[in-house]
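Excluded from the complex is one protein chain; the other protein chains are retained at their positions.
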Amino acid sequence: MKDDVCISRTNRQGSYQKDKKKILDGLRRIDGQVRGIERMVEEERYCVDVLDQISAVRMALARLALIVLEDHTRGCVTRAVRENGDGEETIRELVEVFRKLVR
Amino acid sequence: MKDDVCISRTNRQGSYQKDKKKILDGLRRIDGQVRGIERMVEEERYCVDVLDQISAVRMALARLALIVLEDHTRGCVTRAVRENGDGEETIRELVEVFRKLVR
Amino acid sequence: MKDDVCISRTNRQGSYQKDKKKILDGLRRIDGQVRGIERMVEEERYCVDVLDQISAVRMALARLALIVLEDHTRGCVTRAVRENGDGEETIRELVEVFRKLVR
Partner (left out) sequence: MKDDVCISRTNRQGSYQKDKKKILDGLRRIDGQVRGIERMVEEERYCVDVLDQISAVRMALARLALIVLEDHTRGCVTRAVRENGDGEETIRELVEVFRKLVR
């Protein structure tokens, strides 16, 4: 299970190892998009084109968040529930994550 | 009105000149945040910390979008309405921008 | 233009007359959906089914908002710009509406 480890108070590690490459590729693409928007703004490109790009980046980030969230639930949350009986703290944390993403 | 020019079918320019520096600073900060998330993922940092950062970037992008949107409405939309009588195409475009941001 | 009147400081009226029936039908459908969710909760139906219904209502409300927003921009905003030269107050109001819907 070493490839799917995760949370403990002292050693909180990500559960997204198997998707790490996909997430990093996604982040690099987003990074490129953000720098593309910077160039557009420098060149004073049309507002609507800038806004469309901002929306596209927001969507791409939401998609990445869903991957991390799925891995987290499958890894960290599942592990916390199995090990602690209920994983109360992990669940509260998860709901807080939801709140930030939904708002 | 040269500093607040904008849309025409042939020459569609941004209406955000006065906020250009603020928008570029915001985009650079977002760029830095995205690269920060890349490093977190490379180090396999805890999922929740990654998700919190993703939410923060999404919020920052929404705030930038609102600045561009405000400048666009005040500049391009106002101009289109004044010049064309109704600015129908610009309005349809604005609603489309909005649809993408809300979803 | 009587059917498309709207804003004035003393007499602020909606610009959505032509879509009034469509908006009211949408609201009644949403009203029915909300009462459907109440029944689901009373019967302690499965959380995921309740959540799916809540998402559906949120989507339906966003769609209605876009109709009202489009009519508002085409009616009130256009009129304010034409009559006041810039319609500054109306634009500020519109941006505030955006902010509330995007968040």
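Letters A, B and C name the chains as they come in the text, with residue numbers starting at 1 for each one.
Here is the rule we use: a residue touches a chain if its C-beta (ideal position, glycine included) is under 8 Å from a C-beta of that chain, and two chains touch if they have at least 3 such contacts.
Since we're looking at a predicted model, the values are computed, not measured.
J.: Could you run through the displayed chains and say which ones the absent chain touches?
T.: The omitted chain makes contact with A, C across the full complex.
J.: What chain C residues would touch the chain not displayed?
T.: Counting over the whole complex, chain C touches the hidden chain at residues 6-7, 12-17, 20, 23-24, 27-28, 30-31, 34-35, 37-38, 41-42, 44-52, 54-55, 57-58, 61-62, 64-65, 68-69, 71-72, 75-76, 93-94, 97, 100-101.
J.: To test your reading of the contact rule: which positions on chain A touch the chain that is missing from view?
T.: Looking at chain A, the ones touching the missing chain are residues 62, 65-66, 69-70, 73-74, 77-78, 81-82, 85-88, 91-92, 94-95, 98-99, 101-103.
As a working rule, only the chains that are shown with their structure count from here on.
J.: Line, ring, star, complete or other: which one describes how these chains touch?
T.: Contact pattern: an open line, chains touching in sequence.
J.: For chain A and chain C, what's the span in angstrom between their mean Cα positions?
T.: The computed centroid separation for chain A versus chain C comes out at 31 Å.
J.: Going through chain A residue by residue, note those that touch at least 2 other chains and give them in order.
T.: none
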